[in-house]
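Notes for the one structure printed next.
As you look at this complex, bear in mind that one protein chain is not there, while each of the others sits in place.
Order of writing sets the chain letters: A and B. Residues in each chain are counted from 1.
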Amino acid sequence: MSILGTRVLRTEDPKFLTTGGVYTEDVVDERLAGACHVFFVRSPVAHARITGIDVSAALAAPGVVAAFTGADLADLPVIPPSMSGLMNAEMKQTLLATDKVRYVGEPVAVVVVEDPYQGEDAIELVEVDYDPLPAVLGFEPDDSSLLFEAAGTNLAGRWGDPAALEADLFDGCEVVVKQTIINQRVAPAPMETRAAAAVWGEDGRLTAWVPNQGAQGTRDDLLERLGLEAGTVRVITPDVGGAFGAKFGADPEHVIVAWVARHLGRPARWTETRYENLIAMTHGRAQQHTITIGGSKDGDVQAYRLEIIQDAGAYPKIGAILPFLTMLMTTGPYKIDKAESVAAVVVTNTTPIGAYRGAGRPEATAAIERAIDLFAVEAGVDPAEVRRKNLLPEFTEPHQTKFGALYDTGNYVAALEKALDAAGYQELRTEQAKRRASGDVRQLGIGLASYVEITGMGDGPASPPTENATVEVHPDGTATILTGTSPHGQGHATAWAMLASDKLGIPVEKITLKWGDTDLIPEGGGTGGSRSLQQGGAAVQQAAEELIEVARERAAAELEANPADLIFDASRSAFAVAGDPEAAVPLTRLAEDERLVVRTVFSAPGATFPFGTHVAVAEVDTETGKATLTRVITVDDAGIVLNPLLCEGQRHGGIAQGAAQAFLEEVLYDADGNPLTTSFADYPFLSATEVPSFELANMETPTTYNPLGVKGIGEAGTIGATPAVQNAIIDAVSHLGVRHIDMPATSRRVWQALQAATTSASENA
Amino acid sequence: MTRIELTVNGEKRSDEVEPRLLLVHYLREVLGLRAANVGCDTTSCGACTVLLDGESVKSCTVLAVQAAGHEVLTAEGLAPEGELHPVQAAFRQNHGLQCGFCTPGMVMAAVGLLRENPHPTEAEVREGLEGNLCRCTGYHNIVRSVLGAAEAEAQVTA
Partner (left out) sequence: MIPAPFDYAPAESAAHALELLAEHGDDAKLLAGGHSLLPMMKLRLATPAVLIDIGRLDELAGISAEGDELVIGATTRHADLAASELVRAQAPLLAHAAAQVGDPQIRHRGTIGGSLAHADPAADLPMALVALGGSVELQGPGGTRLVSADDFFQGFFETAMEPDELLTAVRVPRRPGVPWGYQKFVRRSNDWAIVGVAALDGRVALANMGPRPLRATAVEEALAAGASPADAARHAADGTSPAEDMHADRDYRMHLARVLTRRALEHQT
């Protein structure tokens, strides 16, 4: 029986449970002996000119080795905006702010100390003079106070052309609803903050330990930011305590730690505090949507428009280009004859926006799922029925959307029905009706979200998604896999071992996975965008298969047989002559005289599209507005499931983060651009008491794009949960006249919506 | 500097420390016990949880000097090397960890919880872990792990 599809426990776990993971701050290495510690002085104002920096008092403090400002880094390249062909090229960033600061938390100076306990003492002594400028915040284009004078505008770029929107798109629609909604700024907040350790060798090479989502990308960023030649940087990836999209590449801080190490000629280390993490790690989401949806009174959706404004924060980074993905997924799983979308990207005096679990796709789903519910209420049709009527019918051949996405396989209606059935949808509506009739203080809301999302997308049509893997079998009966992925909790060490074990017959416990060391694995796409299993895992399986073929030749020589007459029996991990099982040679024997190792590259035809439906059940206390999430039932179909234990874990984690955005978490700024959510006491990071146990229903619609039949599951849970929970809370009070509540649907927002609905009802009476 | 004497994972220790040295840093930097992690600045996340005289505490908000004369138990000390404590085993069995950063603190909080309430309901487990934050698991399998450990202990003592 194959191990694939079974609940193999993680081989990683004993270490994590006892001595703990070895995260960057934990790394003990002789190369880092005598390291100094880097601390950052960060801007306390959102927008200002820097008129002076005085580090003299800091330099005199105990244990201070050095202090640096932007002037010291003047010969390093400036960081261009992401996709500077599409984003305003003047929106550049220096590693340390020089003439201006553009967000609270922007690094302005560096103090280096002998002992980490001296660092906070020392940075307090750095004096920076700021000449404040008006802060620009929010989604309304506002050029009154320019972040980048040379750009002449705070509009970083556009996707699509607003002038090309069709004025008559909704002509003929019996029902039209328009609403502006916010997909609010959230903090990725992985439990491990950012960190770095760096040392330069006598050979002039940099070795950097950095928690990341792809060592190769981090290495390339360090090469570029430090103006170095290829081959001079080695990145080593320790255990990473979560990332969620915010640990790609190298941030200015990582680069500066490396620069300090070179400048001082000694190893340098840095660990970010949670305060720094909440204001200076990239934030997520921050899109405003104007959604317009139209259709017939019986629930047929005929037209949809999505107008996006992306708040990119102070510097255009990954967040500035996410609207491209949002627009790609405009119509999601629905067949809507007429649909269009546009996006504008603005810079504001806030923390830059980066990728955050789902990265552009949750926004698309949240917008259309809100639109579907608004339409359903207006048309007076059950929201499940509206979805049922408008979802694309099942398809097994790739389906091209007019937004440029090629969906591989999909069965959206089946996912909807399965989720509704698992939730007991009719019983829920009955209970809801009962409570409405009795005027119960605690009302029940049922929220749906049907979604499709894009995973494993590669770098675009010209460069299809690929990943490499190397598999080696050792004479002692063990095996090693090298992967270009970069796990940070996903369990690749176990999953990739399962794939190799299945082919080679070597037990999972005897297979070691290596990743994240660019000297060992110079190429790789890392882990993000839910790509790893469908590309990295497929590569491992492919490498194992190719290894068997290499071994076959050796076995044939060994057994003096024709290779075509040999059968590889994975259950024995041996080749045998067909019809003569005694004439056999174990695989490990074939590794004794010459290394038995294969490196391969798996190439996928394109991105895959997992899909599903989430059903959320919420109780709202109509006197206080407080919502309690009581049930979440999901179908998340990401094709064949390799390891149900790991797959469920990804779904759980995604659902929790998605739910958290819907009713709890938000990064807040005051009117001057000062962040208000700068600790876990203020930023309402989801805890165990706010969510129930989740109910997962299973569906596996394979893809044909890889031999495993798998799509990506890492982000799907987040994408479905957010709108399902938001819709549930609104549904709980929709009978009282509430049509929309922005996220997070806090008790205050719900109560205010109830007040407004009551006021408007009495005004209209 | 102040001299402190305490017991950590069953071993007697005597060290000179700065008064402001946090217990979590004493454990990590002086003793090399790095399972407990620092995840926040505001006593919110619980990644630093250890047992002090058998009760769960957040070691980031205890000064090493306050621990003098007391007993500290960390994740490293729960079971002999190469073995897993029933709570650790339950976390593995139920996939109660992903990136692992919150895990040692979560495990110690769970051990403390089960010592005070050996047969918790699901709601009591969630409330009992309200001081421990996790970003990866969504808590579902953590709750399963703690309930699983409780059941396993009940069967052992039954």
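Please note the rule applied: a contact is a pair of C-beta atoms (placed from the backbone, for glycine too) under 8 Å apart; a residue touches a chain by one contact, two chains touch by 3 or more.
This structure is a prediction, so every number in the text was calculated from the model and none was measured.
Contact with the omitted chain, checked across B:Gly46, B:Gly77, B:Pro104 or B:Gly148, is made by B:Gly46. Taking the complete complex into account, A:Lys626 is the one of A:Arg552, A:Lys626 or A:His740 that touches the chain left out. The chain that is not drawn here is touched, among residues B:Ala35, B:Ala90 or B:Leu113, by B:Leu113.
For the options A:Ala638, A:Leu664 or A:Ala745, the residue in contact with the chain missing from this view is A:Leu664. Contacts to the hidden chain, counted on subunit A, fall at residues 116-117, 119-121, 124, 273-275, 623-624, 626, 664, 668, 676-677, 679, 681-682, 684, 686-687, 689-690, 746-748, 751-752.
For subunit B, the residues touching the absent chain in the complete assembly are 2, 18-20, 22, 38, 41-44, 46, 49, 52, 55-58, 60-63, 65-66, 69, 109, 112-113, 116, 127-128, 130-132.
Simple rule for what comes next: only the chains that are shown with their structure count from here on.
Centre to centre, using the average C-alpha position, subunit A and subunit B are separated by 29 Å.
Every residue of subunit B that touches subunit A in the complex is listed here, in rising order: 18, 20-21, 25, 28, 32, 34-42, 44-45, 47, 75-76, 78-79, 81, 84, 88, 91-93, 95, 97-104, 107, 122, 125-127, 129-130, 132-144.
Of all the residues in subunit A, the ones that touch subunit B in their complex are 9-10, 12-14, 16-23, 25-26, 28, 117, 189-193, 239-242, 244, 273-275, 488-491, 645-646, 648-649, 652-657, 679-681, 685-689, 691, 693-694, 717.
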